[in-house]
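Some chains have been omitted; the remaining ones sit where they do in the full complex.
Residue numbering begins at 1 within each chain, and the chains themselves are lettered A and B in the order written.
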Amino acid sequence: MEYRIADIADTFNAEVIQVLGNSEYLVKINGKERHLRILVMSTRGIEFLLDQKYHSIKYLENTTANMKMIVDGVQITLNKHHKLNQIVYKNTGETGRGDTQVNLRSQIPGKVVSINAEEGSKVKKGDVICVLESMKMQVSVKSHKDGVVRKIKIKKGGSVAKNDVIAEIE
Amino acid sequence: MIKKILIANRGEIALRVIRTCQALGIKTVAVYSDEDYNSLHVKKATEAYHIGEAAPKKSYLNQQKILDAILASGADAIHPGYGFLSENSDFAKLCEKNKINFIGPSAASMELCGDKMRCKAAMLKAKVPTIPGSPDLVKDADEALDIANKIGYPVLLKSVFGGGGRGIRLVNNDKELREAFETVTGESMAAFGKSAILVEKFLEKIRHIEYQLVRDKHGNAVHTFERECSIQRRNQKLIEQTPSPAVDQKTRERIGELVIKAAEAVDYTNLGTAEFLRADNGEFYFIEINARLQVEHPITELVTGLDLVKLQIDIANGEQIPFKQKDLKMNGYAIECRINAEDTFLDFAPSTGHVPDVTIPSGPGVRCDTYLYPGCTVSPFYDSLMAKLCTWGQTFEESRTRMLNALDDFYIQGVETSIPLYKTILKTKEYKEGNLSTDFLARFKVLDKLKSDIKKDTIEKQDVALAAAALYSTYYSSTIKAIPESSMHWKSKLDRA
């Protein structure tokens, strides 16, 4: 199958080409044959030796579009359809969030201290939409793009969980 | 003699205090909020009392609830840990009134330490240098100019009502000062409706260096050397180390003598920390005394061999410090990394939640104080410190490389952590050379370096990720429902495939 890796421009290819027996396999990665020996495997993760080197992988999510995993502690998202043009690779700190996205989501859980925008108002990318409090700290949630606030989905004094939608901005 | 201690705290520091009490045969009483029913300090203490809701105000900061637990449990002493009520002199007073041995300074001394202006005055009297500036508010530009010329430019003009960059100006000469005096007054009036101006020497490229001080009820005092805590973000310490690369033996002794003076100036008892700023020219300025056990106390334990919590208890029992200054010596080097639940790239925003899996590093020279265990929860109600990872080495380089390994071994599933940031910091040339300052992260563009480290990691791991994806597609794509969700060994099953 062909893959793209978030944050890296190329397209990659990987497949199992031969079962050598005794948990050993020949895999072809970007045209190069590598020796792989499975140590432990389940639907949650896999541990193997790739050319004698140990790696531990936890599968986080597997959708038709993406496969998210933690490889030796590093989070990597493989993109199975290489034509998608917007990829969020969070760990690098580069948001690159799609401008087409409507929902502004909270990346932290917290209590809503204040709401700084109104429904119907125009906002610019980076404008503060609300302030959340978590672990004795106040954190501003900023608009991910220029647009109009269609809907505010939170209430002052209420709680939001991680990934909850704060507002719809179009 | 203290026989039973209530620990008015949670997390790793509650566990730290319990450990020493167990070793001394002292009983412990834990307190816990609704949020902490499943926390380790509840499980490890001799007894545990529920004290209210998750919000600190309704539990860990609720003086009456804690007093009730003390009385119900029959504890004869209280250890406040750090944070929460540890530096609340009203609470110390309440304990004194109820004849409960508060393990810390007297309420009076704590109050004095907490009042910056009074404390500064006491230090000036004791000839402990503080940051040069006006001893009090200045009445006009002329007085400010006099002081500025006395202490030397550059200076800061600060409105005591200022904040967030407003009502504060850096000035380099008389002319700038006169102009700025008007601006600062105006800004402060505009923003806060009032103005009251101080002058303070502006220090650049400063280091945060602090001393562990120990003083018993008989007036004996020692210091157990310095800790450098210059690696910070938003004025919060991230990495501490001892000895400081900026302190030689002569300086160590010279500042150490000031520390004893400072402790005497506020009649401090028990353990505390005298904090200093060290200017780039080598001058030290006292800033405050932290009237409690410090988060970073383990690195002092690692180089002195002392159990500081035991020392706290002994002093609270009225015992004399069992050694003299000359008996103490530093053995080796120690570093602490505060492992926080936070997302470095979201401006260090908290990251909380369930931690299904955790691997705690160990090995020669490694000590990790933590409340984490597989299946625990990092709560949004309390601070983000999950673990204090400390390493010791015969040389600084040994302590540093051991820390890098330990950071590599530390696995915390479910929350973002500061571990990747620390790896990047510890690998910089500047950190290795001891070129530290409180603006280290910005000065050396550490977040950019972190980004590129993470990108490098991703590229390094890409073949591995692809191999894992290929295997997954081969074995699970069509049969995902049939395979149990356990991490059992699938070797034999795969052999047959």
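In the analysis below, a contact is a pair of C-beta atoms (placed from the backbone, for glycine too) under 8 Å apart; a residue touches a chain by one contact, two chains touch by 3 or more.
The structure displayed is predicted, hence computed values, not measured ones.
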{"item": "Chain-type multiplicities in the full complex (formula in displayed labels)", "value": "A x2, B x2"}
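Definition applied: only the chains that are shown with their structure count from here on.
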{"item": "Distance between chain centroids, defined by C-alpha means - subunit A, subunit B (Å)", "value": "32"}
{"item": "Residues of subunit A touching subunit B in the complex", "value": "1, 3, 5, 7-8, 12-16, 19, 21-23, 25, 27, 29-30, 34, 36, 38-46, 48, 50, 55, 57-59, 62, 67, 69, 71-74, 76, 78, 89-94, 107-110, 134-137, 139, 162"}
{"item": "Subunit A contact footprint on subunit B (complex, rising order)", "value": "341, 343-347, 349-353, 380-384, 408, 411, 413, 420, 447, 450-451, 454-455, 457-459, 461-476, 480, 483-491, 494-495, 497"}
